[in-house]
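Okay, structure first, notes after.
In this view, the complex is presented without one of its protein chains, the others remaining in place.
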Amino acid sequence: MIGRRFTADQITMVVVWALLLTVPLWIGAVGGYMALATRVVVLGLAAMSINFLLGFTGYMSFGHAAFFGLGAYGAGFTLKLLAASTPLSLLLGMLLGGVLGGLLGLLIVRRRGVYFAMVTIAFGQVFYFIAYRWNTLTGGDDGLRGFARAPLHLGPVTIDILNNATAFYFFVLACFALVTGVMGLLLRSPFGHTLLAIRENEQRARFLGIPIERHVWVSFTLSCFFMSFAGALYALLNNFADPSNLYYVMSGNIVIMAVLGGIRAFWGPLLGAAVFVVLQDYLSSVTTNWMSFVGLLFVLVVLFFPRGLLGFARNRGQREPAAG
Amino acid sequence: MNNNKLSRVLRRRTLLKAGAAAGLLPLVRPFVISARAADTVKIGMIDPITGVYSAPANSEVEGAKYAVAEINKKGGILGRQVELLVEDSANDVGTGVQKARKLIDRDQVNFILADVNSAIAYAVAGVTNEKKILHIVPGGHTDPITGKDCKWNVFRVCNTTAMDANAIADTLISKFGKKWYFLTPDYAYGHTLQEGFVKKLQAAGGTYEGDLLPIGTADFSASLIKAKQFAPNVLLNIMGGADQVNSLKQFVQFGMDKQMAVGGALYELESMRAVPKEALTGWWTMEWWWDQPNVPHVKEWVAELKKATGKTPSARHWFGYVAVHSCALAAAAAKELDAVKMAHALEGLKLPPEVALQPGDIVYRAGDHELMSSIFVGDAHPAPAGGDADNMFTIQTAVPGEKAAGPAEATGCKVVWPA
Partner (left out) sequence: MTTLILFNVTNGLIIGAFYVLMALGLSLILNLSGVINFAHGGFLTLGGYVAYALSLRIGFWGGLIVAPFIVAALGIVIERTMIRRLYGRDPLYSLLLTFGLAFILEDGTRWYWGPQGLPVTVPAFLAQPLSASLFFITGYRLFMVVVAASVIVALFFFLRHTRLGLRIRAGTLDLDTVSSLGVNVRFLRSFNFGLGIFLAGLSGVLAGGQLGLIPTMGSALLMPSFIAIIVGGVGSLPGTLVGGLLIGVAAGVTTVFWPSASEAVMYVLMAVVLMVRPRGLFGEEGMLT
């Protein structure tokens, strides 16, 4: 079974990367633009980050946008206050969200199911609230501004990712490759297999002597690191960080991207992000009621398409395990 | 179930799913802008059409659409028809920035108008500056846009907080007194507005206390209780939008309007329509008002807008209208669509009376790119029976913008032109 899933995954991977690498060639022809593609990649990474916890460990966090936002602010603070270094901003942004996520994880790791979700929602809102109200530091409702991504100085070569949208896209793609590579390795490792075991049947895993809480905490923390890295990239994309990055609506959007693409598939969330971002971009240009359509998308996906676009029928006909 | 069958099933399902995904592609294709005439002049407008600011945003868009129709009837900009592309920023900075890039990169707009939400206006200004596109801010109020973060390609129609505070402060002092209590929204706009008022108050030897309140505060009783104990002459209500509406309602419900006056800066028509008539009280500034009986062109314009939109136009309609006309005027003065030339042309440009729709010289100041429009100081009241339902404000004085704004150097703006 597992062997087969990876084969299908490999096919998907090849197709995905073929498309991603050739974006500048075809994006204009379908009526898109570079910034849209970059946004898809960044949010795809965010969706894959939450899926690390959701699809592969079986834990539902609905406040993960907090770490997305923390990563964004971290990158912004670095560029604004410390140094005009893009790599440093990514690192520190990732650390800010990841470390705080780890600390929060210690508090909540004993919760399960709906309660776990509620607590993540609530804490997500706490971070949103702080970003919103601590305006001397974060700029509050006005957002954190006055910074911009710095060109990359690689020895003799300087890559202008600030003004060249295509260059920036490939930079983001490289970062994406790096992080998803790490994710993939982790999921293939014994640690990753243990996470799957926890997802499938937590009680049985516990009987096997697996320390559940510790594994969940590590998974949670890792997903926070990945998520804040995505958030840092987002700040670089916009040259801006603002509280709505942490709002629970953002959390919901990221989760639906993962579900839409398929939470059991490694590349599912990326596809989900692509569909969601493109659809939202398109719909909001043609109708002011795009919110209803997005809401409808949520409803339809949940009712009729819960396995998502790349959902593989792992156990055909068997329903998802019940809550609790 | 043996493995072969399962693997076939899996592959078939994969194929089906891939087919479904491919089937989504036709949805993607309509992106391709088929019938966009290459020879139109395009203005991109980004506003939060959904979200808390949707009422003023919609008004701005309506005003802009009307202006575009008007300009096209007269031959367009530089002989070409004008197309207005409206995008929803959804009150989210990331979306606003993305739409800006979409309009500039994909749709090749010549001008950008953005945004009611000043954070988004600010962020979009970063993009337009990078891409060298002329950017008019119709109604985003944060001061640094024409202050310390001003840019050569950005111009603004609506007021700064300094303009509003300076325009009305003296009236409040002379009419009511020098002891004030502030209800201030706790973000940059609120802080700077309060500072503006406090400066004038302290120069007159007044005293004050106040509360900094979170945006979205639903219940103001705690602050109002404190205000009542402090017993000021005027309650300075500088909250915005829904918060202003709620605080005024509660102020009146508590009967506090019998003990003290209330006033502040902006009290927009969209907000006034949302309060019960008892809460229509106090002294405020309007950035533009429809009822100017002796000023030429205003009555006709108001009638036309009312016909087109079904409601009396507000300052927001006027912002959208002026913003679009500013683009046309800049292009006409520069005789081409180059952003740098148009920006130079817009500096010091005086709006013709049928666009300014108010007395006096309404000019884009060169020093900070701020439009020196008049600030209408007056009092709010329920509409007199039998008259226009939107007659909820009476202008008592029109303060010239230049006088209220203070010197351009004081704003901290230094316009830096590209090499």
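For clarity, chains are labelled A and B in written order, and residue numbers in each chain start from 1.
In this section, contacts are C-beta pairs under 8 Å (C-beta built on N, C-alpha and C of every residue); 3 or more make two chains touch, one makes a residue touch a chain.
None of the values given here were measured: they were computed from a predicted structure.
Only one of B:242, B:308, B:366 or B:415 touches the chain withheld from this view, namely B:242.
The missing chain, though absent from the display, is touched by one residue of B:129, B:271, B:326 or B:411; that residue is B:271.
Remark: the omitted chain is touched by one listed residue; of A:13, A:152, A:167 or A:291 this is A:291. Of the residues in chain B, those that touch the hidden partner chain are 50-52, 54-55, 57-58, 186, 211-214, 216-219, 221-226, 228-229, 242, 245-246, 249, 253-256, 270-271, 273-276, 278.
Counting over the whole complex, chain A has residues 54, 60, 62, 107-108, 110-115, 117-119, 121-123, 125-126, 129, 133, 252, 255-256, 259, 288-289, 291-292, 294-299, 301-303, 306, 319-324 touching the chain that is not drawn.
Just so we're on the same page, only the chains that are shown with their structure count from here on.
Residue ranges on chain A touching chain B, taken from their complex, read 4, 8, 28-36, 39, 133, 135, 139-143, 145-146, 148, 163, 165, 234, 237-240, 242, 244-245, 271, 275, 278-279, 281-282, 284-285, 288, 290-291, 309-313, 316. The part of chain B that touches chain A in the complex is made up of residues 6-7, 9-10, 13-14, 17, 20-21, 24, 27-33, 49-50, 87-88, 90-95, 97-99, 101-102, 105-106, 118-119, 122-123, 126, 130, 142, 149, 186-189, 214-215.
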